[in-house]
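Just one protein chain is left out here, and the rest sit where they should.
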């Protein structure tokens, strides 16, 4: 897709300086952009690049004063960064909007109900009684188990596996390789030391506007639902165990793990590689630092923790600071001990000599 | 599938109270169950729900005395929870038993040997000389490499990848996206700082009744076998490196990792996100806490460790308790120092004045 400066300017409600016919077909950072690319300049740190860039079009703030002539056509707008981000979004939308129809070969159960305008990529498996609503796109090599329902305008990237009975609401995005609805890890110990599988017959419910990264795993509930609430954002390689609840607009970074039945509130932030034990509650707005090991509930809304086992953020930082000086601390104790030993020896001498 | 209270009662050898024709088609927790669902009541904590539930049938202990009339048909049995779990198991069995035959399109090598009653889902790849025994089900989009052998009554969930030459015994369950038999991470450092791949020509052997979660990776041995022994249970997103041995009925929680050639005994429990270095031995029955970093062998059967680096569980908890008070500990040292300094100054004064 190619666009002229004139077209982009209309879209952004901007003012053109230079050649209105300049053409672009892709985007670039100002320090790297080439002929035929669109860039933007907002951060003063990058000002020099504006005068050396080979970009064909640059979006700049309306108030910015040029120090010297520039090569690209300029489009002046109120907020260059926002305008650029807006274009990126539009571009991505257009790229995926073209995807429609059912690629062959596909396996679609005769009892599945698909809206007319969905995209189903090649080698997708769509099970019995599956419902897929308007505008949803399912990329190749994905598996959608029996009785799964998927709402409007979702994007399921390639190789996603959604087990039977799970529900996705609207505008959900799931990245490649992610597994939704695998069995929870439940085994009853037997007298002989072996384990017997506890059937996992619940499901996973994923609400509106949730985005889930690549190769993440979300287990189905033993009974009831594992639930990812509206607007939550999960990164790659995350483990969500059975019966967990992730609150609205909660953000979880890569490789974090949440154990069974833990309830996470709204607007919580969980850092990468953090781990939460099972059966605890995390209050709204809590912040869990990367690599933390959270072993008990966080009851304080907007409370912050770090460390493994995790403690209050500020206290833990103080303990960590002392930890780094532990060898010196030990030395100070040794010195005290030797002085005190000497004082005690002298005292003993005094006592003895005074007798 | 629909069942009447009468049918279920016969199955459980129970006694019916109420309408023997009440019908159910699914299961529900007592606090959530709806018309047409079966529930159970065992934990006194949930007693109130028994009198408000909309479930059509409830399984209860034979000795329980009703406080007032209830809506559901009751089935009385000796142990309500066990009876319910038994039904769940039966239900799951029936649901998967229906799966048989080979869905098209499929790729099955002409040299593969498949029992008559296997299920092979659409888009599965079955390589040369593969053997699959009776009752095994392989869900769609799975890859079974050349010379792989799979025993009886296994369930391979969608999108599993099993590399060439690996062996699965009987009643093995593998969840979606898991990779069995990828190359071990072996590279020989070269004089110029680069690395040369060490060929990995061993395989992975998975014994009876093993269950492996979703998106887990088990690398093939350099030579010989990486081995997961009978009854071991592995959760999601676990890394098992080349030549590792996991003992009988050992349980490993999500996101744990085991480095090359480490031998883990029987009935070991490994917590989530724990890591084990290579070439160590873990004694039978050992307990490794979540997020531990185990850097040396655990020789003590049933020994427990925690922390990174991991130490004896009880000692480590004591150290962690002191760690939380390190700033106060430092303050106490400062106070001691200032007192001792004062005592030393007075002593010096005494010595000087006594001259």
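For clarity, chains are labelled A and B in written order, and residue numbers in each chain start from 1.
Here is the rule we use: a residue touches a chain if its C-beta (ideal position, glycine included) is under 8 Å from a C-beta of that chain, and two chains touch if they have at least 3 such contacts.
This structure is a prediction, so every number in the text was calculated from the model and none was measured.
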Given B:67, B:279 or B:332, the one touching the chain that is not displayed: B:332
Among B:177, B:231, B:247 or B:271, residue touching the chain not depicted: B:177
Of A:115, A:188 or A:326, the one touching the omitted chain in the full complex: A:326
Omitted-chain contact residue, chosen from A:19, A:129 or A:236: A:236
Subunit B residues touching the omitted chain (full complex): 105, 107, 123, 125, 141-143, 145, 159, 161, 163, 177, 179, 182-183, 185, 187-188, 193-195, 197-199, 201, 215-217, 219, 223-224, 237, 239, 241, 255, 257, 259, 273, 275, 277, 293, 308-309, 311, 315-316, 318-319, 321-323, 329, 332-333, 336, 339-340, 343, 346
Absent chain, residues of subunit A that touch it: 27-29, 32, 85, 88-89, 91-92, 103, 105, 121-123, 139-141, 157-159, 173, 175-177, 209, 211, 213-215, 231, 233, 235-237, 249, 251, 253-255, 266-267, 272-273, 290-291, 308, 320, 323-327, 329-330, 333, 336-337, 340, 343-344, 347
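Methods note: only the chains that are shown with their structure count from here on.
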Chain centre separation (subunit A, subunit B; CA means) in Å: 24
